[in-house]
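Here it is, the structure, as structure tokens.
Of the protein chains in this complex, all but one are displayed in their positions.
== chain A ==
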Amino acid sequence: MYEYGTRPSTDKELHVSIHSGGQMVSPERFMATVAALKPDLYVSLCDEVTADAKPKRVATSTKRTTAWLESCLRLHGAYQHNTNQQQQQQQQGQQPNQDTSDGPATEEYGTAAQTPHHRAPQAGCCSSNHSNDNSTGTDKGDTSGAVNGETGGGDGDGDGGGGGGGGGGGGGLLGPLSGSLLLAALGGGGLVAERSRAAAAVADMEGVGGYAVCGLGTGEDPALRPALISASLEPLPAAALEHKPVFTPGLSSSPEDILLAVGEGVDLLDCALVAQITAGGYALTFPLRPPPGGPPSAAAENTAMAEVGTGGGGAGGGGVEDVPAVSTSAAAAAAVSVPTSVPAAAAAGGVSSGALCGSSPERGPSPDVSRGADDTKINLWSTSYRADRGPLLPGCGCFACRRHSRAYVHHLLNTHEMLGDVLLEAHNTSHVNAFCQLHPT
């Protein structure tokens, strides 16, 4: 959330840059958009600052974010029952259920019955609470609450045939955000005291469904990160943290980042890692579990790093390649509680524990710079894979590893074929997912 552009944010509105240009977004406009999107979780409107923001700026952002959170909470409550149209009518002081549209839209095709049926509702999700917001047809009139003039929840109902909750809108029935969780944005930049203050302001608010520790991954010293996260979470009621999810956007550009955050109590991370890795032509290979006997000592680790890869799996060998243990920082290793024994065979996605554990006695090959690899990933652009019939990562049960070879992926990258990225992304996504799923609770 970098503040360039001609109009900076104000106390009333956040300035955002999107593909169509700059926009000013008030809490009302924000919430109308959220209501149209009907997410399962969303973060409240946040005046996010970077970690190097000056104290005065940070204080302003805390003030705004807290005020906007209150507005969002209020509107969140309203959207439990009201549709977007009703919400706008109420804001404009009109009678509820008054039809302000110009009649049915002529440019819209398809009904809920014709719309392709989306994935089945997930267990425990709020999807069963989604209503059919077809109260007064499409709203082509005043849509000041919505971004870019898109209409609110009335049209484009993509819920397929779900008839639950009765038809139409009207007071007392389920609104677009019934069942959605509002994650309260917790700011404070790179200042521990500000983070505490921001969190304390949220601690007693009602209706908060979870928390979002915003503004990290914007240039702060990674060593300070645990303290910053901790400062954002410590003032919150312990009972709330027991049951409510904590989300940290922007904090997952490496597996170490993920471990660190989870160690501090974070539950949800958005994962830029997969896209970045894939774009570079890499396949993730870091082990999903530490080797038996606990994390390596620093000394042993340094020895391992110094060894040039003499172990198995040379170029084009096609056999099982030994995967080096993940080199976590000492702090992260201390923060994570690691089992000393390898868990029984992981059920997740056919992953075999041996090859992915770094548990083999020989610890090699170490990061092989000549092949563009390091201890977490290999680079499929390397010509050493030209004739390698083995999978991206031996032992991995993902689609790409089950069905295709390194040689083929290397060829696809060389010829700039889309399928290369498709296969790498499938593998990398599967690998990160398995990493999180295998993590001890």
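Worth a mention:
In the analysis below, a contact is a pair of C-beta atoms (placed from the backbone, for glycine too) under 8 Å apart; a residue touches a chain by one contact, two chains touch by 3 or more; residues count from 1.
Operating definition for what follows: contacts and distances are computed from a predicted model.
Chosen from "Proteasome subunit alpha type", "Small ribosomal subunit protein uS10m", "Queuine tRNA-ribosyltransferase catalytic subunit 1" or "Dynein, axonemal, intermediate chain 2b", the protein name that UniProt gives for the omitted chain reads "Queuine tRNA-ribosyltransferase catalytic subunit 1". The residue touching the chain not shown here, chosen from A:Phe30, A:Tyr211, A:Phe247 or A:Tyr408, is A:Tyr408.
Contact with the undisplayed chain is limited, among A:Glu70, A:Glu234, A:Asp267 or A:Glu417, to A:Glu417.
The set of chain A residues touching the chain not shown comprises 19, 105, 107-111, 114-118, 155-156, 158, 386-387, 389, 399, 403-405, 407-408, 411-412, 414-415, 417-419, 421-423.
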